[in-house]
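A single protein chain has been omitted; all remaining protein chains appear in their positions.
This part shows chain A:
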Amino acid sequence: MSTSSVSKGCFVFKPSPKKRKKQDVSQESYFIHDCAGPESGQRRFKLCQDLWKQIETETEVLQDELHRKILDSLLEFSRKCSSARCHGDWASQMRASEIPTAALMLGVNVPDHDLTFSSLSDLLRQSVTPYVVSLQAKECGALKHLLKRVLEGLMETVVAVDDEDEADQAACHVQKSVHCSLTTLCDWYIIKTKKSSNDTPGKKRPSTVTDEPEQLPPVVVVFKDLEAFNPKVLQDFILICSRYVHRLPLMFIFGIATSPSTIQHMLPHSVSSLLCIQLFQSLSCTEHLATVIDKFILTHQFPFKLTEKVLSVLVSIFFFHDFSVRNFMKGLQLALLEHFYTQPLSVLCCRKKAALHHATQLDHGDLERIRLLPSFKRYVEGQEAEEQVNLMTDDSHLKEVCQKLIKTLHKYHKNYYPTLRCLHALTSTLPRHLLGKQIRELHEACLRKNVWEQENYQSAMKLLKMQAKDELVVSLRRCAEILRSVKSKTMKNACEQLEELLCRFQQLDAAVDVAPSEDECVLSPPKNLPKKTDLFQLQKTLLEMNESRRSKKLSPFEILRNETVEFVDGLVRSHLWPPESQPLHEVCYYSSVATVKHHLNASPRTSIQVALSNPDHYLENDSLKTEDGSLSSAAPDICIAYKLHLECGRLINLYDWLEAYATVVSAAKVDPDQDAFGKVDEVKHARFIRAVSELEFLGFVKSTKQKTDHVARLTWGGC
């Protein structure tokens, strides 16, 4: 890099865009991991990218769907407000001109709000008004900045539409910032609306404006995080806006994370009386999470899977820490990336057809890796001796078996999820929610181990056997609906059986009408209780009665009910195996909990301590490796100082510390017999001081006035 400047100095060189592109291309080369060939790396990279893109687009669609309702009511509100303004009837003339304000309750998951707001403003732009500006509290420290942001936000969008040069834009910005007041905005708005109604009426919004030429599009100001705004600034802004509300059809949207009473805390009556506030409740984050999980995890269409532990880590981060669906998706992305990066066999983790195709192209190394998979080993052990040898030696045979196994794995998934849903539909209404209220919990239980061996499952089945007919039929109907939509053959079979059962339930209805007499005899036995008995006898008779009732012939409904429960149980036992039972499941399931925890739930303190006590962990330098407790003199100064300070009490004598430090450091260079050994020279002194001040910065020691030449330790433990 060179400059034409004559003088000396520092120059900034911005990286040219060309260079950046080059880096992008080489991204996939990172995927060449360990010994796998570059081709497989590229393939895995592509698969990973495709899957992530799929997730991204689908989440967007999902978000839109979820917010549709609230957005619709919000749009309705904004339309109503803007139309009420033009009505000019007596009441609205007399009324103090209030600024319509929508208070949008979004919940405390602040990271998710961005997406909501971006889709909200997009929708507003499309259907109500082109004039939308979003404000964030951190940009609006003072009223001046807030006004500037509003003006820039509104006018800039319009400038961008006009396709002006960048330089021109910059020029007008400078001018505007000289007098950024709402008067300017007003003038601009009047010009703008006149122009658009004269030139091209409804170029952008054909439906709304052309009907009523008087109805002007409102100017919407969105306050993304109301809580964080400075109340004074907000009050002033509202006061100013209320002066212009006759000329400028303003509308506010407050994004509120906590509760609507925040508005009353922030705005005094004199200001809030200028607003016409309406509440809008957005859907709760737990529901949101449930739909996301439903879409990406509880489906066979999405080849990438999480094991129980990883899933529960992600879910617990959500519930314990942030309530943020966005962060959950980030966690999913991380798992996805890690899986494709670390598992060379993940080439097979894709749709069935592609997976079968990839299986034919596996090279020798990949096949060896398959042979090493624990699940595959287990599979091999189950085969006959001859087949075992074949599998371990013949590559082409293994490829064929591989294809077969992939097919079974896909089939397993195809049957697993509908069965899971059925089981959930049946058990979610049971008292005490033995198998979890949410399908997510049931899924986790099924992944953990064989669900039918779990106590909760057995008691749930018992409860099912006691359920009343109406409830049972309702949940069975739901099951049938779930199964009907599945294309797999086995599920179709199950569906037919279920429908048959349902039919029989209905026939039962008809039968009961004919012969109701049977029920009566059940009620009669209490009559023959002896009039006067002691407790023991009563117990005895009751037990006998119980016995007799059990041995009594079951009613047709009870028989049918038992049959149904047996049927469901059979379904569960044949399809809800945990994935570990399937050969080749490692291809699809990501299981490294430690990595996920390490990346998503960082603990800075632990990593600092690790870095200081085992410097080789992060520096990846084997020469620093030492046996337990000992100290390498080649370690960084701060590590040595840290180790030494662990041996001290609450107060550390600086001079002793320095001596010890000097001894350790000089151990490396010279033999201990020389005179200079352990002597403190200037360089060592300086290095020591630096190490100590670094420790102070990290919060391990602090200076104290209790004793001269001592520092206080701020941590406990150590040696």
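Everything below uses one rule, namely that contacts are C-beta pairs under 8 Å (C-beta built on N, C-alpha and C of every residue); 3 or more make two chains touch, one makes a residue touch a chain; residues count from 1.
Here is the rule we use: contacts and distances are computed from a predicted model.
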"Origin recognition complex subunit 5", "ATP-dependent protease", "AP-4 complex subunit epsilon" or "Elongator complex protein 4" - which is the UniProt name of the missing chain: "Origin recognition complex subunit 5"
Per the touch definition above, residue among A:S127, A:T193, A:T262 or A:T541 touching the missing chain: A:T262
Contacting the left-out chain in the complete assembly, out of A:Q126, A:T183 or A:T408: A:T183
Sole contact to the chain not displayed, among A:C276, A:L332 or A:L464: A:C276
Touching residues (missing chain, whole complex) on chain A: 80-81, 84, 90-92, 94-96, 98, 100-101, 103, 105, 107-108, 110, 142-144, 147, 178-179, 181-183, 225, 227-228, 236, 239-240, 243, 257-265, 269-270, 272-273, 275-279, 284-285, 317, 319-323, 601-606
